[in-house]
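What follows is part of the complex, with its chains left where they were.
So that you can tell them apart, the chains are marked A, B and C in the order they are listed, and the count of residues begins at 1 in each.
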Amino acid sequence: MQTPQGDYFAAYRSLKLSRDVNGVLVVEFHSNGGPLTFTAQAHTEVVDACYRISQDRANKIVILTGAGGEFITGVDWPSFGNVADPTVWSQVHDEGVQVLENIANIRVPVIAAIEGRAHVHSEYALLANVIVAAEGATFQDVAHFAAGVVPGDGIFTTWSYRAGAGRAEAFLLNPQPLTARTAYEWGVVAEVVPNGKALSRARELAALYLKAPEVTRRDTRVHFIRPLKERIVREVGYGLSLEGASAADLVKSMQAKSEPLAQKGKSA
Amino acid sequence: MQTPQGDYFAAYRSLKLSRDVNGVLVVEFHSNGGPLTFTAQAHTEVVDACYRISQDRANKIVILTGAGGEFITGVDWPSFGNVADPTVWSQVHDEGVQVLENIANIRVPVIAAIEGRAHVHSEYALLANVIVAAEGATFQDVAHFAAGVVPGDGIFTTWSYRAGAGRAEAFLLNPQPLTARTAYEWGVVAEVVPNGKALSRARELAALYLKAPEVTRRDTRVHFIRPLKERIVREVGYGLSLEGASAADLVKSMQAKSEPLAQKGKSA
Amino acid sequence: MQTPQGDYFAAYRSLKLSRDVNGVLVVEFHSNGGPLTFTAQAHTEVVDACYRISQDRANKIVILTGAGGEFITGVDWPSFGNVADPTVWSQVHDEGVQVLENIANIRVPVIAAIEGRAHVHSEYALLANVIVAAEGATFQDVAHFAAGVVPGDGIFTTWSYRAGAGRAEAFLLNPQPLTARTAYEWGVVAEVVPNGKALSRARELAALYLKAPEVTRRDTRVHFIRPLKERIVREVGYGLSLEGASAADLVKSMQAKSEPLAQKGKSA
């Protein structure tokens, strides 16, 4: 009755969507088939894509994964424009809250399959119910404190929720690559598998979960995600506002340093 | 002044209650003296028993334990009747919320002493302040996702609260026996003891706690349980409603499968 | 532009405050230069000092530490007077809530550097973002359940928040020295360093954090502490009220024991 192909599957440049006959949807974050470098466009796309995924009842299980042997590796800062501009940041704030709510509202089991570096937006993975990571996978946050801004987009909320606040705070203030094994010991990763096997193991788990009835699968997700969804509503909007203020301060401090060179005034 | 025997002690078939002269109450879940297989009657009894226990100020410490070298091992599904019937499930919902609130309202230190399998309703044990487990003890959830229904009765809430959400979700979606040692590493079990020694170690801890004044003992429990009690109020009713919907879907799917064979209609 | 010396720096007997030219404030809890034994006067002083510290924007990073090779080691009970007197406890309650809110409101990164025994008020350290502990450091709670009163002043709230509720409850009901290594495994301590090196490592981290812009540093703290601040507001006042009731019961039970000897009436 359902086609394995949703009409939105081809709509995105940064996400490749494919669904098998059992309804297992694999979402691959990518840039031209290789590892995704996050851009402003990708930021907008994931919001829409995750909403469409969440509303499509033909999706029975969702697997989030990367491409080219990595999860997500970098950020293309200039693509966001002047983050000190309140209008620019307003959009970042709104999209940043919305995407996490949209992933949380995927009402079927979500599995993250991590190979390589999950160094940007690893909170997407932490919104899954279960994370399968390859031995060589690493987690890090290259996009916030190390780059001069507040880790306010949900990365603290999700890591704090799954690893504990003490670990999350140290991890985010002094970012170092965290091995899959350590993430397992912290309770974040559910299974560590050989390199290259994360997706296939995720598919095995998907097949296992599919044995439960439809409503059971959907409502188990609804039940499990509720406390985190509440934390998202309570924390992430504020976090993103603080991150925006810090981004404006970063721009200002960089301008101050560069001003002797180029008295350019308003342009970030 | 207080008799060591409460008038409700003999009222239950599935709980054996005994209290020593110091007010240490031992609650044994059992079926005819052996390991408890959970029935609808037991479900109703534990609600009442835990309330009476909570209100009886002669209980100074409460120890929850099993019988026959096990904690709780199985469920007698047919005893619950047709769980797709909304009237039947309404009672399951109401009792399921009430029993957890009643255990949470036991206002003296609660210790769980676990031998063997805690494979059903292990959330009762996780409502204790301290869990002592024998080396051979195992934790599992055979009654929910593996059986086709949402783990909504507090098992997720308590495991998530004590072990972290990541571990709880993986543990409940793909139930495998969890050793006492692993539960210790997860922060759920406080002490691992040789097989057969869980109850005696629990009694030693009880004796230790009895050195504190009455109000200190009671109010320490009140203080420690508060955050979990709040989560119970916020999550478990909804969880049980979702579990009820999933149970109805399970019944429907089983009926669909069996209909070609036996056009039996409504019987679960 | 800022003087390295705030006007309140010399105001306290139990806290030594010193700030370097980069704005790194080191707060040493001490008694006459040696390890701090907590007194009623110290209780009042930390409230005021932490508020002043929190409001002084010249503080860029705050390091909490002890003196004489220890963090905080003991309590001078008699200095509090009769804790069964409701007026006396009212002040303990008010100050006890206020000090935790004041530390939480220090809106720059806070690092705790622990040498030796953190056996009293370790919750001050757990309000830091990051704890650096020397190998020989130990954590314990000698001031509550072991002494006959409810651990209600935030020690449960902070340990539960950072180590998990199961570990916190067992740790507080049967207090034993917890090694730095175990606290690290529990996710409470971020780094274990050789004895005598906690403060110097904390200074290194401070230097690292100072690379981020001012607003980034401040707002990262604001974001990270929010969930714990909410728990403080929700739990600690009640906890202290319960602790007060238990203290009154302790006084009463001690009077009951001593009455045959010395019919002294009201004195605690």
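We adopt the following convention: a contact is a pair of C-beta atoms (placed from the backbone, for glycine too) under 8 Å apart; a residue touches a chain by one contact, two chains touch by 3 or more.
Note that the structure is a prediction, hence the values are computed from the model and not measured.
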**Study point:** Copy number across the full structure, from 3 displayed chains
**Key:** 6
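Keep this in mind: only the chains that are shown with their structure count from here on.
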Point to revise | Fitting chain A to chain B on CA atoms, where both chains share a sequence, rotation angle to nearest 5 degrees | key: 120
Practice item. Give a one-word verdict, same or different, on whether chain A and chain C use largely identical residue numbers at their interface, taking over half shared as same. Key: different
Review point. Using the average of all C-alpha atoms in each chain as its centre, how far is it in Å between chain A and chain C?
Key: 36
**Study point:** Multi-chain contact residues (two or more partners), chain A
**Key:** 163-164
Exercise for review: Please name which positions on chain C make contact with chain B in the complex.
Suggested key: 145, 148-152, 156, 160, 163-170, 172-174, 186, 231, 235, 238-239, 242-243, 245-246, 248-250, 252-253
Point to revise | chain A residues within the chain B interface of the complex | key: 109, 126, 129-131, 161-164, 187-191, 205, 208-209, 211-216, 219-220, 222-224, 226-228
